[in-house]
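The other protein chains are all here in position, but one chain of the complex has been omitted.
== chain A ==
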Amino acid sequence: MPPAQPVVELQDVSKSYAEGDAVREVLANVRITLHAGEFIVLLGRSGSGKSTLLNLISGIDLPSRGTVRVDGRELVTLSEHERTLLRRERIGFIFQAFNLLPTLTVEENILLPLELTGRDGLDSRNRVRELLDTVGLGNRAASFPDRLSGGEQQRVAVARALAHTPPLLLADEPTGNLDEQTGRKVLDLLEGLTRREKACALIVTHDPGLVARADRVLSLEAGRLVEREARA
């Protein structure tokens, strides 16, 4: 079978931050290619640069050196506006801090990416309801995020990231605040989308149980990316 289309390509990517007079390198010479249909897990200790890597792939941040390509487009050459549109159209991002909008209801938060990509008809509403049922929040559609528990907010964040069926899914600790049963449901959802839609998912996690589901397992160690052996 010919290899699937690369969705993400990182070439010698480094990222460093200035801290006073010192410069701290968070990522060093990272090289990786992620393909459509792959369910990838990224492991690493706190502060190892996992979130930074997701930010670079989503175009939220830019590398200090090297190139990041998403869908064949070199992010550094894109304008801020183009990078934002790329994120809107092609990427679903589950943030560690949820980043739900407090002034929109649960349903509206999930509807937002659909509306932004020009899909706000009846189908979209059905899709939102379906996602809400899947994450077990069918009865909380009209609630505002500040009325939900941390776990519930995380599920809304997952549903929002999946709403517009993006070809690239980035998830920063998506099951960190969930009980085991809900966590499993969420992972089923993420994996299901990846398999069904031939999407590419990069999941940052501490959960060793997730490794068993992954096509590939990556690990960040002191800013360097190492590929581990995945399931058979």
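Note that in this section a residue touches a chain if its C-beta (ideal position, glycine included) is under 8 Å from a C-beta of that chain, and two chains touch if they have at least 3 such contacts; residues count from 1.
By our rule, contacts and distances are computed from a predicted model.
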Omitted chain, identified by the protein name its UniProt record gives, among "Permease", "Sodium ion-translocating decarboxylase, beta subunit", "Sulfur-oxidizing protein SoxY" or "Fe-S-cluster-containing dehydrogenase component": "Permease"
Option from A:Val76, A:Leu116, A:Ala212 or A:Val226 whose C-beta touches the chain left out: A:Leu116
In the whole complex, of A:Asp21, A:Asp146 or A:Glu229, the residue touching the missing chain would be A:Asp146
With the full complex in mind, choose from A:Ile60, A:Leu78, A:Ala141 or A:Val211 the residue touching the hidden chain. A:Ile60
Selected residue (touches chain absent from view) among A:Ser51, A:Gln154 or A:Thr175: A:Ser51
Just the residue numbers, please: which parts of chain A touch the chain that's not shown? 51, 55, 60-61, 80-81, 84-85, 87-89, 91, 93, 95-97, 99-104, 108, 111-113, 115-116, 118, 120, 146, 160
